[in-house]
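All protein chains but one are shown in place.
Now for chain A:
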Amino acid sequence: MIRFDQVSKRYATGQEALSGLSFQVEPGEMVFVTGHSGAGKSTLLKLLAMIERPTRGTVTVDGRNLSTARAGSIPRLRRKLGMVFQDHRLLMDRSVFANVALPLVIAGIAPAERARRVRAALEKVGLLSYEKQAPAMLSTGEQQRVGIARAIVAKPPLIIADEPTGNLDPQLAAEIMGLFDALQNVGTTVLVASHDLMLIKRTRKRVLVLDHGRLVDDVPATEVRS
């Protein structure tokens, strides 16, 4: 599903964020990417989201080489990707329903079908009764779940999450991880960047450890001990 092949990223400032990074994630796999801040987690996600392009090497998602994708095809490629952010990035002046529906409006899904899918996604994150609310009225954990509903509503084959539990207490963080786990169980590939070691140990998934832009460890799920 995801393949990094000798990927390096050097920013215009001269900072080498990733150097010679290679790994592969199978379809339906759930993977954590961890490392201290500045290790290259954010850059890795930016390459997947096509916010940045690699300086060297190739990034392949779902059989498609992102390094050679034309700028004009980026919106279409992003529609196959669900993104969850630490700060959830909801449109605060829109209802919960409108926020979750946004990717479907962009994809051109008919209103009836759209409503059905939005409700299904909200039900999955346990917020069905909140659809008319403004995001600002919800708690941080609930806002994060709306963000997840938005990421999964178009049923993308790949979900990437950047510190999705960064602002949450352990109880809520565990709930969010439970949601990702459920997604992975229905065949969606999930990649979560996090530095919350406690959470990673408890979730027991494969862990990629980055340090100074290099892959220093790749721990299979079976070897993660809590």
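In this section, a contact is a pair of C-beta atoms (placed from the backbone, for glycine too) under 8 Å apart; a residue touches a chain by one contact, two chains touch by 3 or more; residues count from 1.
Everything that follows uses one rule, which is that contacts and distances are computed from a predicted model.
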"Glutamyl-tRNA(Gln) amidotransferase subunit A", "Mov34/MPN/PAD-1 family protein", "Sugar ABC transporter permease" or "Cell division protein FtsX" - which is the UniProt name of the missing chain: "Cell division protein FtsX"
Considering the complete complex, identify which of A:R56, A:R78, A:R119 or A:H195 is in touch with the unshown chain. A:R78
Sole touch to the unshown chain from A:M1, A:L44 or A:L210: residue A:M1
If the hidden chain were put back, which of A:M30, A:L47 or A:I109 would touch it? A:I109
Where chain A meets the left-out chain, the residues are 1, 27-28, 49, 51, 71, 75-81, 83, 89-91, 93, 102-103, 105-111, 150, 154-155, 157, 186-188
